[in-house]
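One protein chain is absent from this view; the other protein chains keep their places.
We just call them A, B and C in the order they show up, numbering each chain from 1.
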Amino acid sequence: MSLANGRSHLAIPGPSIMPDRVLQAMHQPAPNIYEGALVELTAGLVPDLKWVAGTEHHVAMYISNGHGVWEAALANTVAPGEKVLVPSCGRFGHGWAEFATRMGIEVELIDFGKRAPMDLEVVGRALEADKDHKIKAVLATHVDTSSSVLNDIPALRKLIDDLGHPAMLWADCVASMGCDRFEMDAWGVDLAITASQKGLMTPPGMAFIFFSPKAQAAREGMKMVSPHWDWNARAFPQMFYEFFGGTAPTHHLFALREALNMMREEGLESIWKRHDVLARALWAAADVWGQDGPMELNIADPACRSRAVTSLRLESPNATALRDWVSANAGVTLGIGLGMVEMGDPAWHGFFRVGHMGHLNAHGMMGVIGVMEAGLQALQIPHTGGAVAAAAGVIAKG
Amino acid sequence: MSLANGRSHLAIPGPSIMPDRVLQAMHQPAPNIYEGALVELTAGLVPDLKWVAGTEHHVAMYISNGHGVWEAALANTVAPGEKVLVPSCGRFGHGWAEFATRMGIEVELIDFGKRAPMDLEVVGRALEADKDHKIKAVLATHVDTSSSVLNDIPALRKLIDDLGHPAMLWADCVASMGCDRFEMDAWGVDLAITASQKGLMTPPGMAFIFFSPKAQAAREGMKMVSPHWDWNARAFPQMFYEFFGGTAPTHHLFALREALNMMREEGLESIWKRHDVLARALWAAADVWGQDGPMELNIADPACRSRAVTSLRLESPNATALRDWVSANAGVTLGIGLGMVEMGDPAWHGFFRVGHMGHLNAHGMMGVIGVMEAGLQALQIPHTGGAVAAAAGVIAKG
Amino acid sequence: MSLANGRSHLAIPGPSIMPDRVLQAMHQPAPNIYEGALVELTAGLVPDLKWVAGTEHHVAMYISNGHGVWEAALANTVAPGEKVLVPSCGRFGHGWAEFATRMGIEVELIDFGKRAPMDLEVVGRALEADKDHKIKAVLATHVDTSSSVLNDIPALRKLIDDLGHPAMLWADCVASMGCDRFEMDAWGVDLAITASQKGLMTPPGMAFIFFSPKAQAAREGMKMVSPHWDWNARAFPQMFYEFFGGTAPTHHLFALREALNMMREEGLESIWKRHDVLARALWAAADVWGQDGPMELNIADPACRSRAVTSLRLESPNATALRDWVSANAGVTLGIGLGMVEMGDPAWHGFFRVGHMGHLNAHGMMGVIGVMEAGLQALQIPHTGGAVAAAAGVIAKG
Partner (left out) sequence: MSLANGRSHLAIPGPSIMPDRVLQAMHQPAPNIYEGALVELTAGLVPDLKWVAGTEHHVAMYISNGHGVWEAALANTVAPGEKVLVPSCGRFGHGWAEFATRMGIEVELIDFGKRAPMDLEVVGRALEADKDHKIKAVLATHVDTSSSVLNDIPALRKLIDDLGHPAMLWADCVASMGCDRFEMDAWGVDLAITASQKGLMTPPGMAFIFFSPKAQAAREGMKMVSPHWDWNARAFPQMFYEFFGGTAPTHHLFALREALNMMREEGLESIWKRHDVLARALWAAADVWGQDGPMELNIADPACRSRAVTSLRLESPNATALRDWVSANAGVTLGIGLGMVEMGDPAWHGFFRVGHMGHLNAHGMMGVIGVMEAGLQALQIPHTGGAVAAAAGVIAKG
């Protein structure tokens, strides 16, 4: 007998739960790709994507995952031999830095560990040390999907401005866009990337670069940009096929259109607020569980936590045991503790993550918290009672 | 902002949650209805349906809802002027009795109210009073979807046998089949009805009569049976079209096939056990909530409660307020309190039901309980704390 | 190697090709059946169904196939012992007559064979002979799905009126509605039945009775009407559940809503015209094929042929051979020659039917005609050339 039989709930930090409306939108015949409805649909995505990112500037769409647009962003604006600064707060800053390095770009990486946001003083010192302004861009991670840290992008902008440094400010918003508040133009971000499969509620396979005039100036200064990555045709197409440098990803376009319809209907402020309440419900439960036991939120300061994903610690092998228990007994898939320690390390089984991004409501979140409570009881992992009621209290206040 | 945005959860007592596999199975072209795959598929449903009902005897399939097979069962075996005994424990026994009455059948209805199963002593007295054995069938409701009472069918069988009464024993299993344990042959049931949209996890539109040789003998004794309802062609078809007396319900057959595949994979004992644990989780929560507050399970004795649906009381207008709150704020649809008082009665808003039938797992159930907790807090309805943890404890024990 | 691999084309006379939009509409979670969107959707079907039938009067919806509403129509208005007149022109008139007989109704059946519409003179004589007006209704088949004959309903109305006979005029429009022109009120029809799976482009499982005040008067005169069939609650519901006498067929309602949306978008006159052209394309091909060979349209006079289905003759065993060839080699399923001779009769393999109803366009029809041409060549069945070009000529003229 398994209490997992029923509708499964995916609580990993991406891909998120695909809405029925989105899956339905993909369930249709292939369209004409030369003229007609698809052409209009695609053009109509542009303003809505920019609305999600909070920008009046430009967007280039790619058939890609998030890592692909790490490369695309660099390929358009930073030549081999040029330099970027990467403050890393988990796994994904390191990843972007590795991409840059492999592309022949000079990288200064500052490692802020896995439990805290970037320290702006340290970043400031690095920028000040860059007297001849070799640093072309600061590659910030808005939310690191591994540590679930949330960085203060506006503060970073202010720092760069205060120091009079000309570097572009970039933000990796793969995990955050459509979940945590992000306002590209208001925050002075020059380039932001994201992908389809998290807050945008569309299957993985599309990714996006939003870029400002300053980033475009950098693009114009490049001697060579690979034809596939070149955002000029994509962001400023003369012909329909230029949007995607060849055949358009027809069924993803159907899906994304519907997902953006849903986001328009709900409104960005409402979406952000919903993610905020649901995340705080989980945190409230975790705080209670951990009062007398090993459960611990990876990021201590709530102001520095993402509302899209939460990274937790639960003494090895308890984290893996809990993940396994809720999967086998409750139909919930929790995320592995990515990037905290190496996979072979015995400590690896002491970390896990809960994705709470995209198409998630109070029922889905309370179900996850409820079965975590059941798992803690079943596995006899020490924890304080009252956690689910505390979470319900957050939901009740809204 | 609404915390309801996300995947909705339907917790009404039918239709139940349609599994993705079932919906997918319906999403296909219309088939040939004269030969080929559909013919084999349909014939293959028969043994699996009989397995679900626990019978080696016969099944007739109808394009119908559950009320339709109330009529079909009577039309095949009880002529106008003949008599049936109906012990009613909620709304649906009355409904079957009304059908019989309108068909010209004499009905003796015993009303056991809305909070208790039938009292076998009282039923026994009615049978004993029927000296000349006019009562042709006892129309029992296995589970009454309104009151959520579960009747003890084997005990009723024993009573009839002990009294030496020749009446057939019928069971309305619309709400119970595939949820609460039911074993037609082992329990000596002569005729059982059910429908597709509850434990069978198929959209409403099909219904079934299972019948024993004794019921078939009654059929053979009928002078006139309407051609549509006549189960002879349906249960013993010579040609494919006779299964449904005309065009087969092609897409429902696809759906039902997949639902039965799922049930075969899980196993009946596992299905019943899963329903049992999930129901007891809800009851545990309700017991805690009600320790110091108005929440009350409609059926006091757990042994007399269905594992498919639970009827609750929550002082008007709190029940409706709670239903409205979880719908608007959490994405959960709870069932109205059907059949307890008239809809115009102010007390109507003091009843509700939770459906926990079919494609439901621990995540879905704990999500419902969690948002009910949130709703009680938000609406400041008095309740004792610790309810969700108590429910989790039931899940934890499995 | 098979040239059948690819998208199959179903050319049987029902179920017809299910539109993608309709299948998509069914692919969604079960809804609340007590309140909300489903309630509004269902009420909204009523005016659209009446628009399709050409009536301002009433409609009752049933979870049923077409044969079910044969019984329902009789159960509501004709008591055992009363009499109906059934002019039959194929298989289905006989079927309705058999239903009536088994319900204890007196039936006068006039058999017009399988290749011609009813002869109004003969019908007239039967009505004239009914001096004391025992005939309560004339049960006409608008289109007989087996013979593909189309009867002239307005002329039958005129006949009844001219003779001053008070009998109701009924029409079986299962095969014709939404394909062949039908205007219930303008034509003076008192009761019409149809089902979901042909012109209405919805999977089998719903059926409909449209009825006039005169039919309703007959209903009111009935002493007993079975609760399930009683159209009073269905056509004049006080509560939502009364539309279907219990649980509504949720997913069929989604499907039917979308199919009616499509019909509204196209318009009835356009739908009828499209069916007319497509049918004439097939007839043009068949006329050429048959100039020098065994292919023959079952109904000689084009004015008496349905635009929904065409019955053809092709010397046994050629009809079956052709059906088998296009199925195995071209991905097309043609209909068997239902009701022309008994299935065991060797002549049975000399009849087949082509369904061209519902969601069919020029591509689909020309594909069928094209592969029939290929089959005739492959099987070396004598036929005259130029048939497909003749069909194309009909399409070209539009």
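Basically, contacts are C-beta pairs under 8 Å (C-beta built on N, C-alpha and C of every residue); 3 or more make two chains touch, one makes a residue touch a chain.
Quick caveat, the model's predicted, so the values are computed rather than measured.
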**Item:** Among shown chains, those touching the left-out chain
**Value:** A, B, C
**Complete:** Of the candidates A:G245, A:G290, A:G350 or A:G370, the residue in contact with the absent chain is A:G245
**Prompt:** In the complete assembly, which of C:L127, C:L200 or C:L278 touches the absent chain?
**Reply:** C:L278
**Request:** Looking beyond the chains shown, say which of A:I17, A:L109, A:A235 or A:V394 touches the absent one.
**Result:** A:I17
**Prompt:** Of A:I63, A:I110, A:A155 or A:L379, which sits in contact with the chain we cannot see?
**Reply:** A:I63
**Message:** Counting contacts across the full complex, list the positions on chain C that touch the omitted chain.
**Reply:** 1-9, 17, 19-20, 27, 266, 269-271, 273-274, 277-278, 326, 329-332, 359-371, 373-375, 377-378, 385-389, 391-393, 395-398
**Request:** Go through chain A and note every residue touching the omitted chain.
**Result:** 8, 10, 12, 14-18, 23-24, 26-34, 63-68, 70-72, 75, 80, 98-99, 102-104, 195, 197, 203-205, 224-228, 230, 244-252, 333, 335-336
**Asked** In the whole complex, what residues of chain B lie against the chain that is missing from view?
**Response** 20, 24, 27-29
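FYI, only the chains that are shown with their structure count from here on.
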**Asked** Touch graph of the chains shown: is it line, ring, star, complete or other?
**Response** complete
**Asked** At the place where copies chain A and chain C touch, is the share of residue numbers found on both sides over half (same) or under half (different)?
**Response** same
**Request:** Provide the C-alpha centroid distance between chain A and chain B, rounded to the nearest whole angstrom.
**Result:** 45
**Prompt:** Using the average of all C-alpha atoms in each chain as its centre, how far is it in Å between chain B and chain C?
**Reply:** 35
**Request:** Mind pulling the residue numbers of chain B that touch at least two other chains?
**Result:** 8, 17, 27
